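Notes follow once the structure below has been shown.
Excluded from the complex is one protein chain; the other protein chains are retained at their positions.
To keep things simple, chains are lettered A and B as they appear, and every chain counts its residues starting from 1.
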Amino acid sequence: MIELAGVRKAFNQGRPNEFWALNGIDLNLAPQQATVFFGPSGSGKTTLLTIVGCLARPTAGRVRLNGQDISGLPERFLTGLRRRTFGFIFQQFNLVRGLSATENVMLPAYPLGGDWRELKERAETLLDSLKLSHRRTARVEWLSGGEQQRVAIARALVNDPEVLIADEPTANLDTALSNEFLGILETLAGEGRSLLLTSHDPLVVESSVVRRVVALRDGRIVGDR
Amino acid sequence: MIAVRLGSRLARRSHRALAFLTAIVGLFLLTFADAAWLRNCRAPGARAQAELAKRLGLTDLCLFTEARYTRHLSQADWHSAFQEYPGAFEHFPSGSLVSPTEPAKRHANLD
Partner (left out) sequence: MRTWIEKQKYLIDFTLSSLARRKVKNLGLLFLYTVIVFLLASVMLFTQALRREAAASLAGAPDVIVQRMVAGRHDLISPDYIGKLGNLRGVRKTESRLWGYYYDPIERANYTVMVPGSAGQEGVSTGRVAVGQEIARRLGLTLNGKILLTAYSGESRSFDIARFLPLESELLTADLLLMSEEDFRSFFGYPAGQYTDIALTVVNPQEVHNIAGKIANRLPDSRVILREEILRTYDSIFNWREGVVLALLSGAVIAFAIFALEKASGLSADEKREIGILKAIGWETGDVIRMKFWEGALISLTAFFLGYTAAYLHVFRFAAALFEPVLKGWSTLYPQFELVPTLDGFELATLFFFTVFPYALATIVPIWRAAVTDPDSVMRGSL
């Protein structure tokens, strides 16, 4: 489904603080699978995630999505593709303050200009499936960490994406909440979605949901289970 | 029934904003209607005023009655500093609201 060939990514290119986050990645990700990118901080796993999820373009190398080469696509097409295919859950959740949970969930679909009521219902259904119905009108800054994450998950799902991407999802959660999260992942995997995670949490790496672990170090793949 | 529907339509922020904007644009347009109405009402009075002015040979609007050269701007003599009070250069605000008249060309004058 997603193919990376010779992908390299540099930051601050040409400047004294030039830094190569990825140094030649060759990867094939199959659909409907849960994969974890595992490695210490600085290993490039977050960068890899952004490239796979079309949030950034590689400095060198090719990325193929369902057979189509997307490395050279202009922003508009890339954004549209990203909207349809990927749903993101950020480590810091990155919810918009001042908006309610429902509004936050609806946000990614705003540029599509679809029917408002339908969108609202969809958002509320998603929140309901994550057991957040009672908090749907609350402003997100009033929600607990676990609740915020579930809003972030609902937001990632609003455009019904094929692939769900989560960056260090359990980094800010205790064990109980982490297990809750893994339970949700299991449900999502059961729905046939592909999952891509980065983590250095052994709880995640060793959970039953995860089918494949790709280990990274210094921008290179060093292990693949 | 309509109130319920309206209520649900206005649940959305942009609808509320657009409704408000429509309302004030409505008021804005109403001012033009009001202007037309006022024009109608006050037109006879304006005509009567013009006639009276012609009959009496009036030459100035009664805006600034502080001094004779502010009351009759067009008739005031031009060498007029210190007309009223030695310290008074200007009669506020008329001095700062009206520009001096340009004399008509093509005839001799005394300034």
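Assume contacts are C-beta pairs under 8 Å (C-beta built on N, C-alpha and C of every residue); 3 or more make two chains touch, one makes a residue touch a chain.
The model shown is predicted, which means the values in this text are computed figures rather than measured ones.
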| request: With touch as defined up top, name the shown chains that contact the chain not shown. | output: A, B
| Residue, one of A:83, A:200 or A:217, that touches the chain absent here | A:83
| query | On chain A, what residues meet the omitted chain? | reply | 46-47, 49-50, 55-56, 75-76, 79, 82-83, 88, 90-92, 94-99, 103, 107-108, 110-116, 155, 159, 167
| remark: Contacts from chain B to the absent chain lie at residues 12-15, 17-18, 20-21, 24-25, 27-28, 30-32, 34-35, 38-39, 42-46, 48-68, 71-75, 77-79, 91-99, 101-110
